[in-house]
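Here we show just some of the chains, and they stay where they sit in the whole.
Order of writing sets the chain letters: A and B. Residues in each chain are counted from 1.
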Amino acid sequence: MAKKIFMILTFAGVPLSVIGTLMHWSSTLLFIIYCVTIVALASYMGRATESLAIVTGPRIGGLLNATFGNAVELIISIFALKAGLVGVVLASLTGSVLGNLLLVAGLSFFVGGLKFKRQHFNVHDARHNSALLIFAVIVAFVIPEVFAMDMNDSKTLSLSVGISVILIALYLAALFFKLVTHRGVYQSKAEGGAGHHDEEPEWGKGKAMAILLAATVAVAYVAENLVHTFEEVGESFGWSELFIGIIIVAIVGNAAEHASAVIMAYKNKMDIAVEIAVGSTLQVAMFVAPVLVLISLLFEKSMPLVFSMPEMVSMVVAVLLAISIANDGETNWFEGLTLLGAYVIMGIGFYLL
Amino acid sequence: MAKKIFMILTFAGVPLSVIGTLMHWSSTLLFIIYCVTIVALASYMGRATESLAIVTGPRIGGLLNATFGNAVELIISIFALKAGLVGVVLASLTGSVLGNLLLVAGLSFFVGGLKFKRQHFNVHDARHNSALLIFAVIVAFVIPEVFAMDMNDSKTLSLSVGISVILIALYLAALFFKLVTHRGVYQSKAEGGAGHHDEEPEWGKGKAMAILLAATVAVAYVAENLVHTFEEVGESFGWSELFIGIIIVAIVGNAAEHASAVIMAYKNKMDIAVEIAVGSTLQVAMFVAPVLVLISLLFEKSMPLVFSMPEMVSMVVAVLLAISIANDGETNWFEGLTLLGAYVIMGIGFYLL
């Protein structure tokens, strides 16, 4: 069902995007078309990555997932950086972190909790991820924020580059830890080996790669145009660029993942739901964000790893809340509601800013 | 014993308050009479609520306790808001949070720990409460603090109102979770069902309601007069309004609860002691504070949910300390002393401000 819808949206959205762009339709209309098309294309990229991951085995598959999982966001952000919209990129990074930690996890816990009284997930993974969240958001993002206050721009950029390199290195080390040295060490008994082996890839290797390539090119095309609608759309709706970045771009860039996390929670597969929500957050914070800092060095306007104070504080308190809730390896509807409540509070805040 | 003393204090305090007010006694004397009278009346309100809670059964009883538990504080604060003392109200909210989390919990752990080497309480409740503390204090209080820096007053008020509505909604959801959907799910075996059922209410339904009503009216009368002594008392003792709000009002408004928490700890009923300390904090942060924000809209001077920086930071670090100490479901005298040490540090700070 969902696959069919996405197929239709893709095969209608891509041509409409091209035609609309060439014929200069109204920004608002284009904005909607672009967003829908990207969401649909993202679902293809996700399925292609999944297929490749099964074909190539768990190690390279994990790496693929980890790299392509946020490809859409990365692509949108690169075009935004190229257009000099540093503020929008930082905002959309913030939005991804908040969206994954609060909205996705919150919806998953809430929806899952309506069906099941108590749901469980692997505590070891949760703690491993908690430490990484604190490292990425509370150390690597807060330090440049505070130090930058007493630094000139060039030093701030040097610090940002240094931190970015460390973040990427630690991200790779985390993959190495999870996929090589400590593979299966912390696995809960319930899962174990079986069940993963007999998975059938949806597409063969060649087809998956072709689809991944085509979808990526299409996303890139649409994303570039999407970025240029931000200003006008913001004006017509009275939304600040900040709000567009934090709420809209983040939701569009992650829609596919969001949906699958909630579905997994509803099926009581909380390990996967949590992995998607927290794993995506970590990808954004430890891979997408630092890669964007490094890429921005190629453009006219570099992007230091310095968020605005409201962005920074929102991410920090979101991490503290998420960690405190995930701490015991159990969820229920009320914990989901708490996360959603925090998301709404921040949403109101950014809307009013 | 204690009941007799409170009876004497009530039947002496109420007439003295009336006479003293009419005869314009010195502010300092009146301040003391008012404070003592309120503490005595609060004990009656507490007992009446307890009786009603037993009569009406645990669900409505829990609701009653949750609503009337901080009635005294609410009443004092409403009169302070009416008198335009927004700063005092914010300070007394801060004082309640700090007083409950650090002073009450600290004294309970310390006194209980002098008698018992290790005391235990329900870890599940502690974690549930930890997440709520982080939600209320670290998300809902910190966000407006930081966002308000870049906002005008009217937007700050809108944000405050939005957050207040969410806080109250989540507070009600937490009651629903605790009293309905997950009632008894996380209960420790030791307690269980028995022991609660055969409790005898002190007063019948009618008497309890009459006493609750009478005491509430009396508290309201005294509280209104109390508020007007703050300025002069502050001047004579060299106390800032902040200090009066944070230390004095908070202690007077919560004296009855404080005493019973410590008594419970001494009897090794740590679940109840912790419930009083942390439950009161949550009531203040998730119910009293947002209700006051909404009520303040009716008065000339509205109260945004924006604390002073020292208030905010004190609450945040108090929450982090309390969570870290309560995390393992065990207490001892040293943990109590640590909490008390934090309270004294903040007390010195506010005194010197």
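In the analysis below, a residue touches a chain if its C-beta (ideal position, glycine included) is under 8 Å from a C-beta of that chain, and two chains touch if they have at least 3 such contacts.
Quantities reported herein were computed from a predicted structural model and do not represent experimental measurements.
Enquirer: With 2 identical chains placed here, what is the total number of copies in the full complex of this structure file?
Expert: In total, this homomeric complex is built from 3 copies.
In this section, only the chains that are shown with their structure count from here on.
Enquirer: Within their complex, state which residues of subunit A touch subunit B.
Expert: 117-118, 309-310, 313-314, 317-318, 320-321, 324-325, 327-328, 332-335, 337-338, 341-342, 344-346, 348-349, 352-353
Enquirer: Note which residues of subunit B are touching subunit A in the complex, please.
Expert: 124, 127, 130-132, 134-135, 138-140, 142-144, 146-147, 149-151, 155, 158-159, 162-163, 166, 169-170, 173-174, 177, 181-182, 185, 323
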